[in-house]
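Heads up, one of the protein chains got dropped from this complex, but the rest are sitting where they should.
As written, the chain order gives the labels A and B, with residue 1 at the start of each chain.
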Amino acid sequence: MENCYDLLIIGGGPAGLSAAIYGGRAKLKTLIINKGAVGGLVNATREIVNYPGYLKVSGPDLMKDFKKHAENVGVEFLKDEVISVDYNQVLKTLTTRKGKQVSAKAVIIACGSEPRLLNIPGEKRLRGMGVAYCATCDADFFEGEDVVVVGSGDQAIEEGMYITKFARKVTVIVLHDEGVLDCNKASAERAFNNKKMEFIWNSTVEEVLGEENVEGVKLKNIKTGSSSILDCQGVFFFVGMIPSTSFLRDSGLEIDQKGYIPVNDLMETNIEGVYAVGDNRVKYLRQVVSAAGDGAAAAVAAERYIEEIENFNAKVLKSDKKVLLLFFNASVSESLQYGAMLEEIVSECSDRYEIIRVDTATKKTLAKKYHIKDIPAAVVLDKGEKIKDLEISMDKEKMKFNLFS
Amino acid sequence: MKCEAKTKKIIVLGLDGMDPSLTKKFMDEGKLPNIKKFVERGAQREDLVMLGGLPTITPPLWTTLATGAYPGTHGITCFWNQDHDDLSGIVYNLDSRMSKAEPLWNVSAEAGKKTLVWHWPGSAWPPSSTNPNLYVVDGAQPAAVQMSAANVDTEKFLVASEKIKKVIYKPKYINETGAGCVIEELEEDKFSAEDAKALLERHKRPSIVNIELDHTRGELSLVMPPYDVINSPIKPAEGWVNAPEGAKEFSVITDNGLTRRPALVLKNAQGIYDRVAIYQSKNEKEPLFELEEDKLIVNVIDKVNVNGNLVPSTRSFKVLEIAPDGSEVRMWLGTAYDINNDERWHPKQLYRDVIDNVGYVPCFSQLGGKNYEFSARVLQPVWQNYAQWQADALNYLIEKHGFEIIFSHLHMIDAQGHIIWSFAKEREDSDTDPLAYQKLIENCYIHADEYIGSFLHLLDEEWTVIITSDHGLVCRQDLPPLLGDPGGVNVRVMQELGFTALKKDESGNELAEIDWEKTIAVNTRSAYIWLNLKGRNPHGIVDPADKYEVEEKIIDALYGYRDPKTGKGIVSLALRNKDAVILGLDGPETGDIVFFLKEGNNRTHGDCLPTAECYFDTSISPIFIAAGKGLKEGFTTTRVIREVDLTPTMAVLAGLRMPAQCEGAPVYQILED
Partner (left out) sequence: MPLHQLDDDSFEEIIYDNGEACLVVFSRKSCHVCQEVVPVLEELEYKYHGKFGFYRVDIEEQKTLFQRFSFKGVPQIIFFKNGEYQGKLSGKVEDEQVEEKISNTLD
């Protein structure tokens, strides 16, 4: 099948690319679907000084290396955006904006994040006419002019400092009390010493003013509630990022309130065969190096998972005996006893059955596929086709009868 | 107070910047026949002088003329008012909601008199009475009707030539040299387009900060305001559906660079290129319109592209030159006005009425300055045309609508004053010909006389006509050290005196920003000095207990200051706020200190006493001429007529009550017994 892969990766940032490299090297048929330029958010970073092995590298250059590496191990790329997912089958299916459907045994979500919009009046209307989100792109248009930076995180302060190379003055609008910035200490110190940088504390921007071009911003002091107007020709918004996971909202995937996906050490989500990595997942540090690490872990976990389902399929389909799928869960002691009993029966009485144990704690998809609600449960398959649900009884004789009548 | 009416109908012909000294000079030379007739039939002082109010600035004084109240009382204290939260901030003032005094037009409307307020740049817009007898047209910007709301594209100058290689559209260009308009290369601008635009559209902003480090952001910015420059190659016409033989083509770029109209240079039967035809596109058979050299074409209707919407608008053109061989064309394109914009007309149907019966509102021009050709061939004729339209419009309204009280204002003299007056004198930085410019000043007064002449008939129709102005204008000496400019904070002298400090960047360069931690006081909005007072100003450093003493120190320092160039003092008068009541300039809207520059050290107007005189018989004084019903005929008085006296005089003439805050007194001496 042309549109069928072993491993699908949504997002081509460092997390997705690292996963792809591991996937490709494990000889998985791997596809990255990425909507923007390959490299993700890193493309927007002028300078990276904390990625091991590189003293200093530009974001786009580093990502070129990542991409080359991925291509080298046979990874395919599709430039498109995933807009919906179906995780209900063993084979997961993704639909793209351009209407393409692709499916795979495992999916890694590596969609990263996008800049948050404040959705205040003027923000949208004056975009490109003084409202900007990218210092590298637009800072030099503000040569000799007054610029406002909204936000005080690493990005806001570092980009703000870059803008001072061009602007006459950069005024940073900070939510917090005087002296408190969200960025790292070193940046804060440099910013405070930068004569072209000024700070307005306890304030937010309520509106961007101007007819054709930005002419000023309306500020609100959140302590006193008073409003004021600050003249400027440019406004750069750096008010944080939000994970690009909204298209996954109704997929059954667990997502927290902020849009992050909880995972375990193996990057496994609540759905079997679906992994979340990089900036998308709940985690402590969101950096290129940790994104790459996540990608590696997820790819390896996916590889194992794929191997398992392949094993399972091989066993079930190739078996000349009937297959008894035995669903258990370690926390339900009854299911363990029942399993032991069935195994006993089969080994005592016949070679007509092969037993395959299915742990419902991890193999949720299989449980779902066979509509298993309560455990213990068992299903009889012949050449992969289900022939019956086994009626459950803890009476050994009755079970024998159920199996062999 | 109310008395028997002496007249039913009064029209005030306000001419911004009209100077009694120049008027008398040209009148005595026989050049102003219409004004002479008014004077002969009227009652005024021999010298035509009205004692000017202070500061000698448009919005406060037109407000005074309409209310009879001093600026300290009505609260409009300069071109801008003070932003009290930020001493470097200034607040736009052409807004009636900021005036605390009742205008006479509200009184007359409420008394049942049909009253028209026409482009009065002093607390007229928005209308402050809902009385249906009150009609108001614009006044939200000093220059001309429609400029405050309907302008959709700024004025431009085009140079097309076979020598020009590519099409260039340079928005908001500030041509400091006054030379031609060929853009050599993309030079780094001293002003960015944004700056220039901000200068042009200051009136659209409620509040701005303008820190003046030199004269370019003050007085000088008025001499040569920015305009758009278009350069285009001229080539043989190519790809046209219907281009006559021998036609050459060029491009006209408008609408912020968005629109291009292709144009042809055409030759006559003798083979001389003498016309320009502008087309919608090369696919059209017929041009939109044709232009001839030296002919002002007004109010051609075209569509202006405003953010992708095509807005039907008027535009005016004048071709200054067509080279006989068609190798060069130079032409002016006026400001475009949206023809459907009636925002500044009250009631709105007045707009339709006027444009249907008198014609579309024509534009004015700001080109000129050092460029004599622009001054003589664009600025003046365009204003002359505007004045004619305004006279027609007022006469139409008088005739058709039965108005009884009219307050009207024409900006023509002041507008040209800022742009060309200073060149009536030899200038070090300019090779302009003073005599030629003196002639332009004379022309401007002749145009004013023509305008005034359009109302001469009213004297025979039971009208009372009052010709007046807010202030005069002078052909200044050299600009003074940076103090007293009305456009914002004047840094230099106060910095030298140690009262104002600027911030510096890492490398020690000055920033155009006040360092409030080190600033004791600032001079802002021409005449005013504010102390940076603890508890009152956000970053105040002066203890209120020391206020009196600091004021004294500043006043002494002002009087003691010497212009480094001349060694002479530059301040003629400096008073504490409480003492400035003698000038009508006390109260919360002026400053802790009020001061004025000495005669000879002043700008075109705005920073000195109203009695100042200057080169070429120019003076800062406003004018007062009154004639017609209720007034003595051919009468002169020695009475000092003050600006606050206009309103009470009109009230007495028309039998109206005095407006609530009126502080003047009727000029009894000129009233008919």
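Everything below uses one rule, namely that contacts are C-beta pairs under 8 Å (C-beta built on N, C-alpha and C of every residue); 3 or more make two chains touch, one makes a residue touch a chain.
Everything quoted here is computed from the prediction, not taken from an experiment.
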Identified contact with the non-displayed chain, of A:Val214, A:Val239, A:Ile261 or A:Ile372: A:Val214
Absent-chain contact - pick from B:Ser161, B:Thr216, B:Thr259 or B:Ser430: B:Thr259
Residue of B:Pro132, B:Gly308 or B:Gly402 in touch with the missing chain, whole complex considered: B:Gly308
Full-complex contact with the absent chain, from A:Asn43, A:Ser335 or A:Thr360: A:Asn43
Residue of A:Gly11, A:Gly24, A:Gly234 or A:Gly273 touching the missing chain in the full complex: A:Gly234
Identified contact with the non-displayed chain, of A:Lys79, A:Lys321 or A:Lys386: A:Lys79
Hidden partner interface residues of chain A, rising order: 36-37, 43-44, 60, 79, 97, 127-130, 132-134, 136-138, 141-142, 213-214, 233-234
Absent-chain interface as seen on chain B, which is shown: 166-171, 186, 193, 239, 251, 253, 255-260, 262, 281-283, 305, 307-308, 310
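The working rule: only the chains that are shown with their structure count from here on.
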Chain A partner contacts - residues on chain B that touch it in the complex: 85, 192, 194, 197-198, 204-209, 256, 307, 503-506, 511-513
Interface residues, chain A side, partner chain B - complex: 143-145, 168-169, 194-196, 211-213, 215, 228-229, 231, 233
